[in-house]
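A single protein chain has been omitted from the complex, and every remaining protein chain is retained in its original position.
The letters A, B and C name the chains in turn, as written, and every chain counts its residues from 1.
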């Protein structure tokens, strides 16, 4: 296992800002073996529910298990795909509608590995990381538990 | 054909900055039907050639035909995939190693369409848009013409 | 959401030993019948576990509602 694959902090409190994404991109410009970056951003939709539109999602996680799951996904992705870098960030706490709760960033010499890794990582996160989301609905403080499909 | 699909300016002079990417992301936070953004960034690699490492690529295009090709790719992608937004930017002129020359940004209610459209658009651009790249090599001003594979 | 049913988020389950995941599930649904309507997986020491797995004690057992990351 390379030094670069050590466990990394994934969870951030609240939404992920576009500026944070920009800083992450900029920090890769010195890595001149990279030819392709694939970025996935999950944004909170204002879905209509009984009781009104979703105004945000309040995320919690079974944190220790989730960190381990993220670590396993990272290791598997580095094994499966020819990647130079991989970064995953996920929000905890309230993320309002229109803001970003998931940021997956993979970089590779060539586009194919970047595309494939990006999809793989997002699907793995959705299926296998114990993160829970309370969709806040309407004005009255109602909520609905979100479930990935 | 919707109003949103009118021809858009694709070419930008010189590299595409991370800050420009951030501004593009931020401008989509009011579109609360979006659940997934997929972003592809092409970055210039310092490949080793006879004569030294690539220091940058000088891009030119058969511009009028290229703009039409980009337009056709946009239309096809909007037809094939359930997309809320699509933006494509490509550099002309010199883009130094480590900087970004292609920015493809698609947004959709759901991740599957975003992933598929992102790949489709990048592959179409590489295969069908008349853009030419002179790879600048070493100190002496040598160059090699780039060819997509 | 499961904590909302049980009215608490941590609970100590005393058992002499030899309980499988499936047996634990059955005991818990007896105690909290409203959970029968809920989907959840059981993690033992932070690993999702099948019903036939024997729970070593002490163990950290977690009921995990459907995942919603992303």
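Note that a residue touches a chain if its C-beta (ideal position, glycine included) is under 8 Å from a C-beta of that chain, and two chains touch if they have at least 3 such contacts.
Bear in mind the structure is a predicted one, so any value in this text is a computation, not a measurement.
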{"item": "For the chain not depicted, the shown chains it touches", "value": "B"}
{"item": "Touch criterion as defined above, residue of B:27, B:48 or B:148 at the omitted chain", "value": "B:148"}
{"item": "Absent-chain interface as seen on chain B, which is shown", "value": "42, 57, 59, 61-62, 64-65, 68, 90, 101-102, 122, 125-133, 145-148"}
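The criterion applied here is as follows: only the chains that are shown with their structure count from here on.
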{"item": "Centre-most chain [mean C-alpha coordinates]", "value": "A"}
{"item": "Rounded Å distance, chain B centre to chain C centre (Cα mean)", "value": "49"}
{"item": "Residues of chain A touching at least two other chains", "value": "42, 122"}
{"item": "Chain C, residues touching no fewer than two other chains", "value": "70"}
